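Okay, handing you the structure first.
Every protein chain of the complex appears in place save one, which is left out.
Moving on, here comes chain A:
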Amino acid sequence: MPTLVSHPDEVKVISRRFGQGAANIDKYIELDGYKAVQQAIAEGPEWIINTMKASGLRGRGGAGFPTGLKWSFVPKQSEKPKYVLVNGDESEPGTCKDHVIFREDPHAVIEGTMIAGLAIGSKLGFIYLRGEYRYLLKIVEKAVADAYARGFLGKNIFGTGVDFDIITQSGAGAYEVGEESALMESLEGKRGVPRIKPPFPAVVGLYGGPTVINNAETIANAPHILLMGGEAYAKLGTERNGGTRLFGISGHVERPGVYELPMGYSLRKAIYEVAGGIKDGKKLKAVVPGGASCPVLTADEIDVGLDFDQMAKAGTMLGSGGIVVLDDTVSIVEFALRTIAFYQHESCGWCIPCREGTDWIKKTLTRVYQGGGNKKDVDNVQYLAENMMGRTFCPLGDAAAMPTLGFVKKFRKEFEDYIEGHKAGTPIITVQQLVGAGH
């Protein structure tokens, strides 16, 4: 059960209602709830999209695509119905922020879905939660039912002549389903494997209709942005990175938790001040800054601002905002193995570089970890990961390769020392032997 934390440096926009019982519709309304959507109905799609563009909000699901722009890509005229799809699959290891939103402020997700629907001319939205979040699904289902009971959803919402419906949906366990096209497949009752792009979801999405798909945090930001104004929201963050975002800080810190910080906030301060520093007075070793797929930063690389551009410049990613902190007792070999084991488990198996690559990396690191490694293994792992990059249908292949490359490049010596220290006399296994000759 999420324990709510807070820190004076937080700037509370999306977390403004946390801890106040806003899952209750009356409380939500009392705290300005359902005002933004009524304003959105009055002002119309162009105003909504312009406000979202002005806010500088970038998607909170990982890739950081500008939300206003995404919404503007949906064709105005369409023969097929248009849809809004809220991605609440939240399966990136290290990430648990949407969990808190669904629990503390489910109506913000509902209201945001309605706003996105108005912006693109859709009458039906879906809120898809991972199967494990059943208790949260119940909270969201209740919130949706309450909104229907008030006439906020359904036909003629708020007596304005506008119709909008929301369907809540449950997954059944598959990381890959968080990928947007795989999510649509899953929602259509199929195996959650990705679709080939183009066409992009904005043009051909769910049931073949134009679809906006956004992360739950992105969507939940929309009502706040409309209420405070796009420019005011943008000003909270940095250039090209508007606003604030929820960061989950986990691992070896004194006060792990989900905190709302302005975009561009110092990673060092997030770890040492907001999250109270390294647990038990130990030393920092490394940080995985935005969920498991983001390349690791070493202890001397944390003077960087938490926004999409600064993190990219630092050679890593802001990702899903899940900051995982490692103290100096952690074995990077073990940590890298645990990371790749996840991606190997979750590969949908469609493309060879991802299916075979994750498997070979895992097998190699397993052997290294078990003491049977050879120095050549570090090169092998790097070679395998490099050959996965950009060669797969969906970004899961990259998501597996990127952290692997980060670990072996930045901690090569540790891998080599580990192998040296665990000499077990196993013969050299070459890359050719590993991947099979002639492939």
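Heads up, the rule we're going with is that a residue touches a chain if its C-beta (ideal position, glycine included) is under 8 Å from a C-beta of that chain, and two chains touch if they have at least 3 such contacts; residues count from 1.
Note that in this section contacts and distances are computed from a predicted model.
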Chain excluded from display, named as in UniProt, from "NADH-quinone oxidoreductase subunit E 2", "Cytochrome b", "DNA helicase" or "Protein FixC": "NADH-quinone oxidoreductase subunit E 2"
Residue of A:19, A:44, A:75 or A:131 in touch with the missing chain, whole complex considered: A:131
Among A:170, A:366 or A:387, the residue in touch with the chain that has been omitted: A:170
Omitted-chain contact residue, chosen from A:106, A:322 or A:353: A:322
Chain not shown: contacting residue from A:153, A:236, A:249 or A:351: A:249
Residue among A:31, A:299 or A:330 that touches the chain left out of view: A:330
Chain A, residues in touch with the chain not shown (by the definition above): 1-3, 81, 90-96, 98-99, 124, 130-135, 138, 167, 169-175, 186-193, 207, 248-252, 256-258, 288, 292, 322, 324-326, 330, 335, 338-339, 342, 345-346, 348
